[in-house]
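Note that one protein chain is taken out, while the other chains of the complex remain in position.
Naming follows writing order (A and B), and every chain is counted from residue 1.
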Amino acid sequence: MASILAVDDSASMRQMVSFALKNAGHNVVEAVDGQDGLNAAKENKVSLVITDVNMPNMDGIALIKELRNLPDYKFTPILMLTTESAPHKKQEGKDAGATGWIVKPFDPDQLLATINKVLG
Amino acid sequence: MAIDITQFHETFFEESFEGLDIMESGLLNLDIGAADNDTVNSIFRAAHSIKGGSATFGFTEVAEFTHGMETLLDEMRDGSRDVTQESVDTLLQSVDCLREMLAASRDKTPIDVDRSEVLKKELESILATGNNSSTLAASGELKDHDQASESNDREGWHIKFTPHHDMLRTGNDPVRMFRELAELGELIVDVDISQLPILDDLDPEESYMSWELTLKCNVEIDKVKEIFEWVEDECDFELSEIKSETPAPDSAEKVQDTSSEVDTSATLHRAIAAKPQAAKAAAGGKTPANTDSASIRVSIDKVDALINMVGELVITQSMIGQLDCDFDDFDNSRMEKLRDGLTLLERNTRELQESVMRIRMLPISFAFNRFPRMVHDLCQKLDKKIELKTTGEQTELDKTVMEKIGDPLVHLVRNSIDHGIEMPEERLAANKSETGIIELNAFHKGGNIIIEIKDDGAGFNKDRIKAKAIERELIGSDEQLSDDKIYDLIFQPGFSTAEQLSDISGRGVGMDVVRRNIRELGGNIDVTSEEGQGTTFTIRLPLTLAILDGQLVCVGDEIYITPLVSIVESLQIKEEFVNNIAGQTELYKVRDDYIPIVRMHDMFGIGTKRESLEGGLLVVVEGDGKKAGLLVDELLGQQQVVIKSLETNYKRVDGVSGATILGDGTVALILDVDGLIDLSRNPPAPARNQESSIREVA
Partner (left out) sequence: MSTAQQIDTNTSVDVMTDTDQYLTFILAGEEYGVDILRVQEIKGWDSVTPIPNTPDYIKGVINLRGTIVPIVDLRHRFSLDAIPYGATTVVIVLKVTSDNGNRTMGIVVDAVSDVYNVAAEEMKPPPDFGAISIDYVKGLATVEEKMVIVLEIDKLLNSGVMENAEALLQ
């Protein structure tokens, strides 16, 4: 169905997100940090990006900024994974150009519901 | 369709334990006065990941406990809080507690709530006295206090929605939001395009339109606001109720830029109503479990090297295959090519073997990295000053060997801390620096890995050791022993010269167990010491458990492998040195020792034509401190053999530790030296073996 980029330095989160999305028929590209995510976005044409915020080698906010500078990703939906204890991060993300956010912890069904809304 | 997320638990635990290691080493390396921000950040990230993961995967107590640590670390990394010794110590203890909690979650055993509560309070008190007034409240922001008005007379909502010009730039699409609204109920959409510029001036990346939406459905206000949550700042949004008595919306409720938040912190709140946990069995001085995991991480380089080597092997094989060896037609040039091919094959196979073994190898840093923390904690406890130095952390050894060498290493380092390094005052009085040094060195030598545990402490007192040994009747009171032999005495069972058995290292689990464990791995341990200067323990270990350096021996028609590491020497028997005890046990005099002769033919029920012992071959072996001489017929070559299990398809056989496949494809048994020595003292009932010679049993 769609090609989705999942960026998170936590392997278990990546696995879960990847599994849930693949299970729903999507194609998933994984990246382990911001820099990896940026490279992956350049190498693969994806229709949606999901990224964690706290990562080494370029955090989520910086990644979003970089993505929005790429012509292919000007309007691509980008969702941040935030925690409810860091509300200011949502604003930072939005300022950087994020489409929206998903609050951690979430379960796969919540994730899929949100993805489906965005992908249309 | 619910996805079973328990399948990701294992990965979560693995990465969490790694994260805890990162936190611990980071905390130990923090300079209290000038904390390096990168380090603090990495510690924070590790805590953050664990918190996020544990919440996601349903480990609520862990999530809740980690939250406090994360908050503290967050303040440290953004500069609003200083890094103090107190907070570092509390965080270190919290790391320990978290380890236990994670292990309990993984093993499905009860979590020690008391311990975590104590630490949580400590964290809370640190946070309370901080530079800002953050609390440990799980959800820190205000819940939207909009009236959850139960208006049964509400017919729907009227929405005026005007995206700002650049709303599209965040990838938000008004159509998406309308679709969501339409899912709630009947939606009527009216668009206002009055702001659209002429085509030439139109920028397709900008939004010029605004909409009036009528949602005919009695839903809660939150449900509507939720849909527009992401774009709150990027649009003008007006929301008003449509009530049945009033045909038109009266007081429009302007809802703009709220910071309302859909409450997803329910999981954390639930955790606060703590369920009383039953057993506190997990508590109390339990060192973090050293799980022998059944999986191994391999660097991709090693795998690539392996693939290359197999490729070469295939090429060599096809090259030899192409030689088309028809024996009638064989000539010298073919012979040459065959020989070359076989040499190449030998090299390929050897390289492949080395490459495969390297896969099981991990750097010894995995074993060494528990020591900085241990030294730090014990120093605090004993009021000693010790610096730990490690070299050769990248030296690789087999994963299983490393897992098993952990406990012996801990014992030796504890000994150094406890009995080796003196109290600071003593050291100063002896003209030494106040801070003692313990060195852990690892390096490869020959086909082995050498690990040194070196301290510059008090060293061994020869006289005290001798006295203790005499007291324990290990040696005679007038025995003359070389220094080496004296130091070697500490490896005798039950030996401890500590005045009182401190709970740290004198639990009677002594040096003899350490030596035995190392021997079981096919290695050895030696000690040298100088009184007043220090002590050095040297451990020698084979690089892998699957391969053995063996001496092939012939007993009757059968070939057996004796592990080289167990062989002391081989000699030819001279009848004059043979002694007989009670007509049964035969002893052979080798210099000053009398060692029992083990007649392999009898042990294994193999026939022999040999009548007298004169001229027979004796292989002197040593196992677990005892020596014996194995009577064999012939010494064949020495070679490396691959150890194959006998127990996979059969069972354990006394005197045999495994089997191997020789070059000709036949099976040869590998001798278990310790087992043989025991067997020789308690010979088995004669097997009903057709070839066995009739022999009387004691």
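Quick notes on this structure:
The working rule: contacts are C-beta pairs under 8 Å (C-beta built on N, C-alpha and C of every residue); 3 or more make two chains touch, one makes a residue touch a chain.
Just so you know, these numbers come straight off a predicted model, no measurement behind them.
Note on the chain not shown: across the whole complex it touches B.
Across the entire complex, the residue among B:R297, B:K445, B:K609 or B:K651 in touch with the chain not shown is B:K651.
Within the complete assembly, B:L669 is the residue of B:A469, B:V598 or B:L669 that touches the hidden chain. The chain not shown here touches chain B at positions 558, 603-606, 644-646, 648-651, 653-656, 659, 661, 665-669, 684, 687-690.
The criterion applied here is as follows: only the chains that are shown with their structure count from here on.
Rounded to whole angstrom, the centroid-to-centroid distance between chain A and chain B, based on C-alpha atoms, equals 31 Å. Against chain A, the residues of chain B that register as touching in their complex are 1-3, 5, 7-9, 11-12, 14-15, 42, 44-45, 48-49, 51-53, 55-57, 63, 67, 70-71, 138-141, 168-173, 175-176, 179-180, 205, 229-230, 233-234, 259, 261-262, 264-265, 267. Partner chain B is touched in their complex by these residues of chain A: 9-13, 15-16, 19-20, 23, 54-56, 68, 74-78, 81, 83-85, 87, 91, 94, 97-101, 103-109, 117-118, 120.
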